[in-house]
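Here it is, the structure in full.
What you see is the complex with one protein chain gone and the rest in place.
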Amino acid sequence: MNPVPMLANYLVVGAILFALGAVGFLARRNLIIMFLSAEMMLQGVALNLVAFARARANLQGQAFTLFIITVAACEAGIALALILMLYRSRRSLDVSLWQDLREAGQEPTVDEEPLPLEPVSAPLPRLSPAGLEPQQQEETSHV
Amino acid sequence: MFDAIPYLWLIPAFPLAASVLTAFLGPRLLRKHSHWPCIVGAVLSCILAFGVLVAIGRQGTEIREYYTWFQAGDVYVGFTLRADALTAIMLVTVTFISSLIAIYSVGYMHAEEGYARFFAEIALFLFSMTGLVLAENLLLLYAFWEGVGLCSYLLIGFWFTKPSAAEAARKAFLVTRLGDIGFLIGILVIWSQFHLNGQPLYALDYKTVFDAVGQAGFEGPITAACLLLFCGAVGKSAQFPLHVWLPDAMEGPTPVSALIHAATMVTAGVYMVARCTPLFERAPDAQLVVGCIGGFTALLAALIALTQNDLKRVLAYSTISQLGYMFLALGSATRPELDRANPLVTMAVVAAIFHLFTHAFFKALLFLAAGSVMHAMGNIIDMRRFGGLRYALPWTRWTFLSGAAALAGFPLLSGFWSKDEILSAVAFAGEEGHPYRAAYVVLLIVGLVTAGLTAFYTFRAYFLTFSGELRTPPEAGHHVHESPPVMVVPLVILAIGALVIGIIVEPFTHWFSGFLALTPYFTPIHEHEFNWLLMVGSSIIALGGIGLAWFLYVFQPGVVTRLASAVPGLYQLSLNKFYLDELYSFFLVQPVLGLAAFGRAFDLYVVDGLVDLLGQVPRFLGLMFRPIQNGLAQFYALAMALGLAVFLIALVWRYGW
Partner (left out) sequence: MPRPLVLDVPVSAPTGSAWAIALSVILGLVGVYLLLPRPQRYPPLWGVAATALALLLAGVFLIRSSGAAVEMVLFYLFSAIAIIAGGLLVTHRNPVKAALSFALVVLSTCGLFLLQAAPFLMAATIIIYAGAIIVTFLFVIMLARQSGISDADARSREPLLASIAGFVLLGAILFVLQATYNTNDLDDLLAVTDRALHVSSPEAMQRALGNKREFFGRFRLEAGRRTAAAEPARSLRAALTDLDAEWKEQNANGDRMRQALVRLREAGLEARQRQGSLPLPVGLPLSTYSQNIVPGPNPDQPRGASLPSENVAFLGRSLFTDYLLAVELGGTLLLVATIGAIAISARRAEGLR
């Protein structure tokens, strides 16, 4: 079976992965998720390369993909170290906290819509230390 | 024998060099001696002017061309100077009086700040004036015309830090400018509308134009051209309605008033009309206008001068009045038949120029004497504040008296002869066969009445100043003293001239008229006899005026106040110059000021506002685009991705892969 006519399918999938990764990178504010989206873009590219390698019947694409993986690994290492440093400064992973590149005299961008309140879950029951009798509560229900 | 004609160009050149020298070296180098270049230049010009006079008498008219100003095709205008009889007489008058006044100014302007500037401007004025009378073509005349206007402005506004002086200078310049517009249009009419044998003349030099108008193939709007040229004379020579600048011009130093506004500059108009006689004599309608305006102005100015309290103002209105006389004479130079020459023309013009000549002497004398009084009184010139100065200032008194008598037309003095010539010319024009003769008869009566008024107000001024008890204002200081010799000597010289120059030069010897008749286009006049009736009549009128003044101001001083309160309306009218200044202000000046204010507001708010608005546009655009730089790197990445998206759409659309 001829691989070349099938090539287009894999290229489409690669394109879709790339586009989704781009949307995620531009839209999400969590540093980790942004980085993961960038990695997904790389996956789409790798898929493209491998499909071309098969269509052209040589291993150039696969070798290049191997290098992509290598570089992605290095990038991930450094990026995570940087993310940790940023987290340590502001105690948050939000990329919007870093706005100091803006024009002098311009107001910082703040979020106006309030977050929904998390329902406060009831505290987990705590066991009393061993040996002490727990304080009895009134039995309210009889099974 | 020495021939001065090749050195004709030095006559304007000497004062010009003096002016430049004084302007550049005066304030630093010459300082107190800044008057020397000016006096030397003026005296040298005077000597050369006498030389030219002699040369003309010997060999006739000369025209010298020096430089081509511009030439385009057939059109040619050059720096051409003409020396003929009229020019020579004017030159002699101007340079002689100027030299004397320059010498006088050494004393008057002593220790004045701007000493060098004064003499530089006087020398510049002398350059312009001599150039004016030497010019051979109308364009050069106009150029020097403007030059004297400029010097007048500079000299009236000599003390420019005084607001009234600056205003007066501006007023003088603007009002004469009004007249100059008509003058320029007249020059252009001559340039383009005069046709000789079907071809336009396109020439402005006297020789070509005056030759052309005499020929048979000439056609052109002579009356219109004459009237337009006369506009310039009305402005420069302060005739009604443009006379309002001359009294205000008394804000300048007194020598300036003497030189420019009595003897020389204001006579430029008279000179110009006299020069253009070949044009005017062929336009009897224009002549009538000239004569009427001259006569009316003479009467009007005399009426105003009756009540003025400022001595220099009296003399200013007197100047206006006497200039009116000169124009009255020029206006009488009519011909009964347009195509035949008439001796009346020459006679009338000679009368006008003769009066100009004598008027220069006695009016300059009167102004310089008034300056002497001012000098002694601590710059006070209001006659109500001083009096009885005859023993305190003897030289001034006697010279003033001679000038006043000459002005009033006291018999046998120079003013008498020249005024008489004018009146007989007007009488001649009123005879049978001359155009508009009825008008000239009326003008004759006006002239006689004005002569009486002249005598009256002149001696009113004399008696108010010099007779009665000695009163000095506090500004005069402790001891009122006579002026220094450098001021008195010119007074004496002028006084001698005012007394005797008239009788020597004209009535019996006819040197003046004979010489003046050498001017081209003037027909030689025959001997005429004296008009005894007129002479006796004018003598009586003059003596009557003097006597009335003596009566009212020396004999019975209280009568005047009773007379003034009896006719308060007329008195106020005269005192306030017939409210002409107020009328002009209301109808002309205020609208122009309003327009100027509107223009300024328009420029400030609309034009500047528009420019500012344009300037705000980049700022506004910047403010609009500023929020894009919000510091969020993710947003920047988004912007890049959007840009890429747009680019890709464009690419795919375009190439349609």
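Order of writing sets the chain letters: A and B. Residues in each chain are counted from 1.
In the analysis below, a residue touches a chain if its C-beta (ideal position, glycine included) is under 8 Å from a C-beta of that chain, and two chains touch if they have at least 3 such contacts.
Please read all numbers here as calculations on a predicted model, not as lab measurements.
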item: Positions on subunit A where the hidden chain makes contact; value: 1-2, 4-13, 15-24, 26-33, 35-37, 39-40, 43, 46-47, 50-51, 53-60, 62-63, 65-67, 69-78, 80-85, 87-88, 91-96, 111, 113-116, 118
item: Residues of subunit B (touch criterion as defined above) contacting the omitted chain; value: 632, 634-635, 638, 641-642, 644-645, 648-649, 651-652, 656-657
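The definition used in the following text is that only the chains that are shown with their structure count from here on.
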item: Residue numbers on subunit B that touch subunit A, as the complex places them; value: 626-627, 629-634, 637-638, 641
item: Residue ranges of subunit A in contact with subunit B within the complex; value: 22, 25-26, 29, 34, 95-96, 98-103, 106, 108-109
